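With one protein chain removed, the remaining protein chains of the complex are shown where they sit.
A, B and C are the chain letters, set down in written order, and residue numbers restart from 1 in every chain.
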Amino acid sequence: MLYSDKVMDHFMNPRNVGEIDDASASGTVGNAKCGDIMKVDLKIENNIIVDAKFKTFGCGSAIATSSMATEMIIGKSLDEALGLTNKAVAEALDGLPPIKMHCSLLAEQSVKAAIKSYYEQNGGIPEDKKNLFDVLQEDEHSV
Amino acid sequence: MLYSDKVMDHFMNPRNVGEIDDASASGTVGNAKCGDIMKVDLKIENNIIVDAKFKTFGCGSAIATSSMATEMIIGKSLDEALGLTNKAVAEALDGLPPIKMHCSLLAEQSVKAAIKSYYEQNGGIPEDKKNLFDVLQEDEHSV
Amino acid sequence: MAITSRVYLDNAATTPVHAEVIDEITSVMREYYGNPSSIYTEGQKSKELLERSRDIVASSINAEGREIFFTASGTESDNWAIKGAALRYFGQKMHIITSRIEHHAVLHTCESLAKLGYDITYLPVDEDGIVSPEALAAAIRPDTAIVSIMMANNEIGTIQPIKELASVCREKKVLFHTDAVQAAGSLPIDIIDLGVDMLSLSGHKFGAPKGIGALYIRKGVRINNFMDGGGQERNRRAGTENLPYIAGFAKAITISMADLQIKADKLTQLRNELIEKVMNTIPHTRLNGSYEHRLPGNANFSFEFIEGESLLLMLDHMGFACSSGSACTSGSLDPSHVLLSIGLPHEIAHGSLRVSIGTSLTSEIIDQFVVSLEQIVMRLRQMSPLYEDFIKNKTTPIIPCTKCYKEQIMKEV
Partner (left out) sequence: MAITSRVYLDNAATTPVHAEVIDEITSVMREYYGNPSSIYTEGQKSKELLERSRDIVASSINAEGREIFFTASGTESDNWAIKGAALRYFGQKMHIITSRIEHHAVLHTCESLAKLGYDITYLPVDEDGIVSPEALAAAIRPDTAIVSIMMANNEIGTIQPIKELASVCREKKVLFHTDAVQAAGSLPIDIIDLGVDMLSLSGHKFGAPKGIGALYIRKGVRINNFMDGGGQERNRRAGTENLPYIAGFAKAITISMADLQIKADKLTQLRNELIEKVMNTIPHTRLNGSYEHRLPGNANFSFEFIEGESLLLMLDHMGFACSSGSACTSGSLDPSHVLLSIGLPHEIAHGSLRVSIGTSLTSEIIDQFVVSLEQIVMRLRQMSPLYEDFIKNKTTPIIPCTKCYKEQIMKEV
């Protein structure tokens, strides 16, 4: 198979699809031109992500990584969530075909974009965290 | 099949193989370098070819055309034998593969070479026949 | 909801090998092992079957045996035709004309020639995917070595006016090649009528296995060899002949040509039914390609707001095998060059679906398919941030909502 069973499970039965009406922050990366967009809404309380929902326009692995990434950050502190890497998401899915690795980048980026916007609305990005958001420029996909 | 039944018959059971001890004339054309040599001995009485024998080093069609050509000239006058063309030999064999047509040229040439040598030993080539021997120069095979 | 038996709707990608063709290939593998170049009995037996097969293929496109050269694929036929013609005039005629919607076997061949210094003109197509003979005439230059325009497109099924295009080339004395890989088995091919110089075929599009093709080269047309080596195929295509597949190719072309018109009519009717049902059921759907000049078995849709690969995966899960022009299925970032060339914006091209049907399709299966398709498209739209924006009135859709299909037809006919 092209994808692992875990990818197929998260693709066919994605967790956390949807929107959060009173989201604390939201991040969107990718663009339709390139064939993938991911939007993530976060509900943050006391620096803890208490809920996350996503919507994704994209291929099987884009949807599966969106699902897995939201699963991985719910219940985590912002610092922990900022530590989420695309590699970790892909590994949690039992791997992705090499050609699909860029889709997992999208998941990492959208979470970071949401947290960045949360910081910006809440007193600015802490100086020691600024470099963590470099990844948002790394990929041609970023909006 | 590569060859017609008639070619195969004349190849497997060639007529007139051998030498004529008291040949009136003999002609050899081709060379070993090119992979085919044909030698024909003629017994001529009163301008009639009463016997013909050949030896041939060459491929299937070289042997078959040698056999057929000798068959075709036995009992013929020299004038008639000089009219033997490679096309006629090939046709009498129900055709040859295009790539093998040059082998039938060898048969025509060797008969002409023998008759030429007969003329040369018996008062020279008649003026009106000279052009008939042009074919002996035509082919790079000629000795 | 997954159906038990699978429905194969990707006949443009490849077809199952016909049962009779399998039998033919198997028996040739068993009984004809002689090398056709060998002069002994086994070799000559093989040679005879080879030439018989060649004559069958030739007569099915109204050509002569000596104009048919067997190759190992449609790709090889395309490579040979174009590189063979171009390299023959290396240093003299360094211009090649093709279209923007050719198969990669043609486009990438042209690109590799460009690296050797050739200048390539990629003719545009209209929104139906059609190349204009006038545009071709205008593009031909004194140094044009070859023109290559496909007979029918593999994604959107558009059929080109090959006869007109070939006549432009004949008038200007430029070689004309057509990739008829998708056409063969669906459309009648008469090379005398078409007036082409070269024509590519591939067996696996009409019931032969993958790995056998042919190139028609009109007698008198001289191009360089592509496969250099032994003297096979009258010194023009080297390599020991693949006799089992060649015999299978002949068998498959015979079968597929046998009741071509009946099959084509049936396919067209089923295809139209499918198109009608899909377009009437799913809003914001577009039919890509020409309605009129279209391969009988081809339908190609774009569903706005969703991406093609996820659509394919879900269809597969439901038991349907289809294809997409989505970038993700090809491993590139850009979606199908064909869909972009007929003017689709990237986001619409990403959400495309090609359904290429066979004659075993029924109205019942079409209905099952459309039900599944509708569910899947709805599901993916519910997941799509683009659809959310549209629903929240933040954007207006690119593909109109309803009756798009009928409007489209009205415009065309």
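Structural remarks
Methods note: a residue touches a chain if its C-beta (ideal position, glycine included) is under 8 Å from a C-beta of that chain, and two chains touch if they have at least 3 such contacts.
Predicted model, so just to flag it, every value in this text is computed and none were measured.
The chain not shown here makes contact, within the complete complex, with A, B, C.
For the chain missing from the display, the contacting residue among C:Ala72, C:Ile97, C:Ile282 or C:Ala299 is C:Ala72, taking the whole complex into account.
From the set C:Met227, C:Ile366 or C:Leu380, the residue in touch with the chain omitted from the display is C:Met227, counting the whole complex. Residues of chain C in touch with the missing chain: 6, 8, 10, 13-17, 22, 25-26, 29-30, 33-35, 37-43, 72-76, 78-79, 87, 90, 103-106, 108-109, 111-112, 115-116, 202, 204, 209-212, 224-225, 227-231, 238-245, 309, 312-313, 315-316, 320-323, 329-331. Residues 3, 8, 11-12, 14, 17, 19, 28, 32-39, 55-60, 62-63, 99-100 are the ones on chain B that touch the missing chain. Although one chain is not displayed, chain A still touches it through residues 1-2.
Definition applied: only the chains that are shown with their structure count from here on.
Top-ranked chain pair, ordered by C-beta pairs in contact, is A-C. The residues of chain C never reach two or more other chains; the list is empty.
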